[in-house]
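Every protein chain of the complex appears in place save one, which is left out.
Moving on to chain A:
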Amino acid sequence: MAVRVAGDELPCEVVSHLMSFLPLRDRISASATCRQWYEASRAPHLHAREVVLVHTSRAIKDLCPEAVVHPDTLEVEPVWPPPPFQNFCFRELEVRTTGEMRHFWPRFGRRILRLSLQNCEVSEKAFNDILVQCPNLRYLHLSGCNELYMSGKVLESCQGTLRLQALDELQLTNTRYISDCIFNRFVALAPNLRRVALLGCNITCSSAVFGRFYPEPRAQQLRNQLAQGVIPVDVAAANVFTFENVLGVLSVRKVISLGVGVTSLAFDNLNDLCQRLNSVRALDLRKCFQLVKGLNRVADAFSATLTDLDLSDCSFLTSADLRHLGKLTALHRLNLNGCKNVDGEVAHELRNLSKLELLDLSNNERVLGPILSQAMAAMTQLKHLYLNRLALLDSDSLLQIVKQAPPLITLEMAGCVLPLIDAVLAVVCTRHTTIKRLNLANCPFVTDAGLTGLSENPELECPPAYQNTLMDVLPHCGVSLGSKAERQIVYEAKRKKQLAVHLTPLKEAMLQQGICNLTALSSLDLSNCSRVSDLSVRNVFRFNQLRFLSLERNCQITDSSIQSLVMHCPSIEELNLQDCGQLTNLGVSYLSHLQRLRELNLNGCDFLGDASLEALMTSKGPLRNVSLQRCSKLTPNAVNIFCNWLSHSINWSMPQNKQQSWCMPPPPPHLPSFTDADC
């Protein structure tokens, strides 16, 4: 007597709960199935983690549709109420409150929680108006946007009237035109500001310069106002941005997160910071090249409270100083990417950081394997691990690290040329089945055997006659293989094709042990893993959530791999097939069936002709960026037609909407470069 329940008979809140388990694109697909599911997709909690990226005026038009009048019936189709979008990012656009954007702010402003303007043109008046219409703003990020600061009068007129009570995080980055006065006006607007980032701003860190701009009576006034908890706006200098002022203002606000990376911060400033800002829990000091020491102060001041620390590219911090990191036992996230002086002794100190969830040690050439693997034994909470280009790591240590780490979500080991062998991959595939992002780029010892899980099977190993030759030519980035090695790779490819015929009974084993165990995989980078071939892609690439895939410079990949990808990895949005020299028009024609493909890189695929472009033009997906450099067989005519098509690629106009005019097309894709012989 079972009643068959159809999908559209589920109550709305159940469908919303169901959608909370879907990634963004899948939720969008689900919301397009029927009205009830569309309504369910409008639950605000589903939109908390997405951002609306507005970089063309067409986006504005799509977000603020006008009522459409049917030409025949003269009925007006109503404009739906706006979706509950909360997070907006404007990029390289003129942002206004008038003209084509006049409906935008009234429509979305009240719900906007996060607003980011990157390299936009926005006037002071428009900016004032925007802030007034976004009263619930929690996060504001202005990157560049120099026009806003030029006159120095931004936010002057609304100082007394405007209050952004909800503003919790402010980022003013990548501009030289902020002064103490401007910065203080921003902070004065936001009484509940707790997180500030000023990366790439021209902060003057020298106390001598501060003294010059703030002669004694003025400096005293500044300090008095700060001591009373008042943000000094009138006394603040309008022609310099000083660290002294920043510290003072932020200690009034008791900020918990501070980013002063990409500045000339030095030891004295860091010392001051540690003394005056004891509320800080997160510190971003990336690319502070003047910083040579100071971590002992940081460790003393924040040992129990600092949870986030970013020291990436602070390459002048000494090893002795870095050893103090071991005292910061409350750390959850630590970034030491490119801190060139991280060596064995520093790595040894990391053993005390048992709460670490994110660790980035990439680009540190002096880290020794055994010490690191010992130190990492205590990190039982680790989720994101970045070990790119650790030149001194050995395979035993890497194996140990991967075996003892808890199930990871992100694992990057690009450029670990020597240690990344199939045995390591085998552990990853069995132990770290929760991985979403995996980067194995530039690791030439990753083979099909490792990816398919059949490392023990002798038939899949490289034939002994060629093993030494390939190992002699270790591929590094930017160095092309000699023609002899290319011949060897082609030979190996032919041999593996023969093997594939014999491998059918082993397929079951592959599907149980291979990389297909990583069912949550969403990003996979196998660039320059030249021994990966169709064998892996066709048999074990079964990822229904894979969004980003790079097979760059893998010369053994052929059209049959593409066919398999289309069938088994339907969610691919970005695909990098640069220099996959064996691809032909047939392979590209398969790509038109990838429903979500947005970005495609076919640079250097020499066999592609005009038929490829024609095939791509039949794709119904949202193709936006296609890169076709060095594809020497394409004719200029075909490329022109293709470029025109790409600009209008989202061309779904229906017959009755003829009066809707399309506005500016998106920027054209990269044009291929032609040799003189072709013109």
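To be clear about the criterion, a residue touches a chain if its C-beta (ideal position, glycine included) is under 8 Å from a C-beta of that chain, and two chains touch if they have at least 3 such contacts; residues count from 1.
Basically, contacts and distances are computed from a predicted model.
S.K.: Would you kindly match the missing chain to its UniProt protein name, picking from "S-phase kinase-associated protein 1", "Cornichon family AMPA receptor auxiliary protein 3", "Translation initiation factor eIF2B subunit delta" or "Proteasome subunit beta"?
M.R.: For the chain missing from the view, the UniProt record says "S-phase kinase-associated protein 1".
S.K.: Which residue among A:30, A:203 or A:549 touches the omitted chain?
M.R.: Candidates A:30, A:203 or A:549; residue touching the omitted chain: A:30.
S.K.: In the complete assembly, which of A:8, A:100, A:268 or A:365 touches the absent chain?
M.R.: Once the missing chain is taken into account, the touching residue is A:8.
S.K.: On chain A, what residues meet the omitted chain?
M.R.: Against the missing chain, chain A presents residues 1-11, 13-14, 17-18, 20-24, 26, 28-35, 37-38, 45, 48-54, 59, 62-63, 65, 68, 77, 80, 83, 85, 87, 433-434, 519-520, 544-545, 569-571, 595, 622, 650, 652, 654, 656-657.
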